[in-house]
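This report refers to the structure that appears directly beneath it.
Missing here: one protein chain of the complex. Every other protein chain is in place.
Each chain gets a letter, A and B, in the order it is written, and its residues are counted from 1.
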Amino acid sequence: MPSKSSDNLPKAPLGLTLAALGTLLFLHVPMWIIFLYTLTPDETTYTFPLPGFTTKWFGVALQRADLWRSLTLSMQVAAIATLAALILGTLAAAAVYRSNFFGRESISFLLVLPIALPGIVTGIALRTAIGGLDIPFSFWTIVIGHATFCVVVVYNNVLARFRRTSGTMIEASMDLGANSFQTFRYVVLPNIATALLAGGMLAFALSFDEVIVTTFTAGQQTTLPIWIFGQLSRPRDRPVTNVVATIVILITFLPIFFAQKISAEASDTEGETK
Amino acid sequence: MLNRISTFFYRRPGLVLALFLTPPLLYMVVVYLGSLFSLLINSFFSIDDFTGMVIREFTLKTYAQIFNPANREIFMRTGSMAFFVTVVDALIAFPLAYYIAKFSSRRLKTWLLIAVTIPLWSSYLVRVYAWKLILAKEGILSWFINLLHLNGPLDWLLSLPGIGGSSLSLSPIGMFIVFVYIWLPYMIIPIQTALERVPGSLLEASSDLGAKPYQTFRTVILPLAFPGVVAGSIFTFSLTLGDFIVPLTLGNSKFFIGQAVYSYQGTGGNIPLAAAMTMGPVVIMVVYLLIARKLGAFDAL
Partner (left out) sequence: MMNNPSAPAIQFDQVSRHFGEVKAVDQVDLEIMDGEFFSMLGPSGSGKTTCLRMIAGFDRPTSGKIRLYGQDVSNLPPYDRDVNTVFQDYALFPHMNVGDNIAYGLMVKKVAKEERVRRVDEILELVQLTGFAGRKPSQLSGGQRQRVALARALINHPKVLLLDEPLGALDLKLRQQMQVELKAIQKRVGITFIFVTHDQEEAITMSDRIAVFNQGKIEQIGSPSDVYERPSSAFVAGFVGTSNLVKGEVAKRITGSEQTFSIRPEKIHLGSVRDKSAEDMVSIDGVVRDVIYLGLYTRYLVEIEGGGDLVVIEQNLKTTSMEVLSAKGQKVKLSWQKDHISRVGG
């Protein structure tokens, strides 16, 4: 069913179409170039055109124990930070949605601060606080840092979903005899499930390749982004870095893609029922 | 049993609200605001030049250091970089945002938005890395410029004082390109959101009243898109101010704020100075947010 807006869609001027296309290419082509470079046999420079083609670097990267450790660490950090964000973000969204309390606006503001302020502010603030309390920098300090900026992602997604679903649905459920717990299980949860999924996946992706806050909150731990960062300033394993960068792109691409797809579909079905 | 508990809470909506709010608020207030506060406190401490130990006494000495010529230059350099990045991002972002908002079918719109948001959410570091490959002296851009016989203009550009450098991958020009690239999606989305809110009927009304396309664009679309531009600029400006990855990767010895903070607290071990230095971007952003709110940009966020 075509939407109203597409019925009488004006035709874009050619110049605008070309400019839009150019911007899209500008956004995406650089990432493809990394894919290309995974195939270079050249170990010491970024020579283009590539002097030849080889796939051996994937094998080399797979053999690197340090990379596996970093990958596992990043996965664990992202998983736990996401879990914390899911709980805290959903609670905050539910509170803001269900009642009109004093200072409601400040909640959104407080939650968005960690991504609105430059990452370095969050990073160094956490560093001074953690250092000041003589807490050793560890896996958990990384998680604590990541959770601060992941919460808002879940919060935004879930709150948007709450606002989109009919408010009387919860009343209807209770009216029909379901207590708060049953209402949550049978009505609320199914309705926010995809928002939780979308928010969770975005939070995971955000945490997985975060580097700025991590450089300040990590101790000796090397997450995958920290590993790459090391290679950026002092390149030692160029070809392996290309492979790692490709892996990071792939690992973050899927959750973000599906999260966006879910959000788009949610607003689409809303358009159909109304 | 569950019914009883449910009823207990049902009769006390205030308690439920408190239970919902406490964990996230506690976390954000204690961990996040607490940290910001400790940062603020630290900026009023100083460091003993002799022992390198932090002296935990109130002083404005550290803030005074910020205003020494070297640091002032850092602020100026970072600020102008953030400014130009913002302006250029707005110019580049507009056509695509306009196309998505007003000229694409629902289906195409979904895909275009995904194409813009994927780089927004993902692989910040990897996207910086991509430009290390592209801008390298022996890399693809040089090859291309060579192909077009544009070496002369490039060398001239790189010889300019202040923005030039030994190669694109080690110069403010290179950093500028990368910043523009990295933060571009943050500008596209708010502009698109703002334009999306311009009802089609308004455009029709304008042309109905005899406005030429260019007039409609200038008098109707641009003013309505402006809050979106301001909203986007919050991100591009703030993110550029605080970034240290790009300067560390592509910059030269001339510091940017983020880089300075990073090195003061790291190799320098001077946490108070790093803290005071960070207050710069914080103050700038707070002022910026206040102005943006006045201009109605928050609706476009």
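FYI, a residue touches a chain if its C-beta (ideal position, glycine included) is under 8 Å from a C-beta of that chain, and two chains touch if they have at least 3 such contacts.
Since the structure is predicted, the reported quantities are computational estimates derived from the model, not experimental observations.
Engineer: Out of A:17, A:45, A:76 or A:179, which touches the unshown chain?
Structural biologist: A:179
Engineer: Write the list of chain A residues that the hidden chain touches.
Structural biologist: Chain A touches the chain not shown through residues 165-166, 168-169, 171-179, 182, 186-187, 190-191, 269, 272-273.
Engineer: Since one chain isn't shown, list which residues of chain B touch it in the complete complex.
Structural biologist: On the side of chain B, residues 3, 6-7, 10-11 touch the unshown chain.
In this text, only the chains that are shown with their structure count from here on.
Engineer: In angstrom, rounded to a whole number, how far apart do the mean CA points of chain A and chain B lie?
Structural biologist: 17
Engineer: Report the residues of chain A in contact with chain B in the complex, numbered from low to high.
Structural biologist: Chain A reaches chain B through residues 2-3, 5-6, 8-12, 16-17, 19-20, 23-24, 26-28, 30-31, 33-34, 37, 45-49, 84, 87-89, 91-92, 94-95, 98-99, 101, 107, 110-111, 113-114, 116-122, 124-132, 144, 147-148, 151, 155, 179-182, 202, 205-206, 209-212, 215-216, 225, 228-229, 231-233, 241-242, 245, 248-249, 252-253, 256-257, 260-261, 264, 268.
Engineer: Would you tell me which residues of chain B are touching chain A in their complex?
Structural biologist: Contact set of chain B toward chain A: 2-3, 5-7, 9-10, 13, 16-17, 20-21, 23-25, 27-29, 31-36, 38-39, 42, 92-93, 95-96, 98-100, 102-106, 110, 112-119, 121-134, 136, 138-140, 142-143, 181, 184-185, 188, 200, 234-235, 238-239, 241-245, 248-249, 257-258, 261-262, 265, 271, 274-275, 278, 281-282, 285, 289.
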